[in-house]
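This is the structure I have questions about; it appears just below.
Apart from one protein chain that is not included, each protein chain of the complex appears where it belongs.
Take a look at chain A:
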Amino acid sequence: MSDTLAKNPSITDINRNLYDFTKGEKDVEKLASGLTEEIVRQISAKKNEPAWMLEHRLKSLKIYHELKVPNWGPDISGLNIDNIVTYVRPNTKMAAKWDEVPEDIKDTFERLGIPAAERTSLAGVGAQYDSELVYHNIQESVAEKGVIYSGIEEALAGPYAEMIKEHFMKLVPPTDHKFAALHGAVWSGGSFVYVPPYTTVEIPLQSYFRLNSPGAGQFEHTLIIVDKGAHLHFIEGCSAPKYNVANLHAGCVELFVGEGAHLRYSTIENWSKNMYNLNTKRAKVEKNGVMEWVSGSFGSHISYLYPMTILNGEYAKAEFTSITFAGEGQNLDTGTKILHNAPHTSSVVSTKSLSKSGGTSTFRSAVTVTEKAHKSKTIVSCQSLMLDDKSRSDTIPLMDVRCDDVNVGHEASIGRIDDAAVFYLMSRGLSEEEAKTLIVNGFANPISKELPLEYAVEMNNLIRLEMEGSIS
């Protein structure tokens, strides 16, 4: 068993040193806190973006003010947009070599293991620090196939500008909800990926988002277009140090999966526990296309996160596999939405959630089968594990079926770790904490086995950190 588990078992807090380090804000440029038209115009001006984008931002701002905060979900009254700085620019330009990245920022990503991962197991990396990308690179062999992986702002000024205009916030319109509108108004940074027809990117691409500035928001936009018959695995990581003021993440991910294409989108979300994570992710899948989500949510103070898949073409498929671990001070409301909008579409949703040390974990889902989705099939399975008697776990699934010849299944269970299993493992020489950690790792195994090895290890480490001190 690991050294960590051999430590004093009465630790009551979680060791997050891996993520919880801060860097100063030397020479950073920060706009005033709050949300005004002037701030939106300032952000737009800094990016030298096309006129339609400014128009889009201003329209989104208007919508933001018109829409209400959701009346369902966790309480977000602690989030005051007047205190949030929507734009923080590090004092550097985007680099294509780590050596060109300022030392303190490079050190941050070194500690998070990003350059090392790039060397061993990634085909390209984008790294965002606060509001701007600081590093972006793609392997030559992948670029030679015609795969585009760049900063979205950079792409907006290049040959793919029209393609971006055609797709930008079309899946997630600003009218979708208040924080989509906020994103539309102040978005900054993020990645653009285009995979040409029948091209397979064998090794994953990864974007990593780091929020360093206290009281700031991060609003990156990720747009991925996987053309007909192409294959891609994209990994998204994110983290932030903990501050005693609220930070906000309202990013947006739009994924277009073409006919017969395949996209896997993996996320390990480990924001700090002062973060309001109000992120929106959506994918549209055409005929015979496949969309796979693999998602681990460990961080944030409050999360509203429901990646949505629109199965828009015949025989399109979606798989959603996720784990959520809510610890002390966390209220993580996560899940998914699936829209079956074409015949013979299918989806499988498999989620696990754990609650510990007073944390609240909520699984929320919506599966809609429209009149067009004849012969479609969907199965939703959610399992929740309560690790103590101070925590809370809710499941709130919804099924809306408007077609007769379909097959819709749902199963859910909530419970705690079986005492007999713990007793058995203890009889084999494990401590109670070790036994419970082993069982929780087994519970999470269906998710971790879907991740690349390095990320599965990271997820298991996160579980181990969360479990540390669970037996006092």
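By our rule, a residue touches a chain if its C-beta (ideal position, glycine included) is under 8 Å from a C-beta of that chain, and two chains touch if they have at least 3 such contacts; residues count from 1.
The rule we apply is simple: contacts and distances are computed from a predicted model.
Its record in UniProt calls the unshown chain "Iron-regulated ABC transporter permease protein SufD", which is the match among "beta-galactosidase", "Spermidine/putrescine import ATP-binding protein PotA", "Act minimal PKS acyl carrier protein" or "Iron-regulated ABC transporter permease protein SufD". In the complete complex, the hidden chain is touched by one of A:Gly146, A:Gly415 or A:Gly442, namely A:Gly415. Touching the chain that is not shown, out of A:His65, A:Arg119, A:Lys170 or A:Arg402: A:Arg402 (per the contact rule at the top). Touching the omitted chain from chain A are residues 71-73, 364, 366, 371, 384, 386-389, 391-416.
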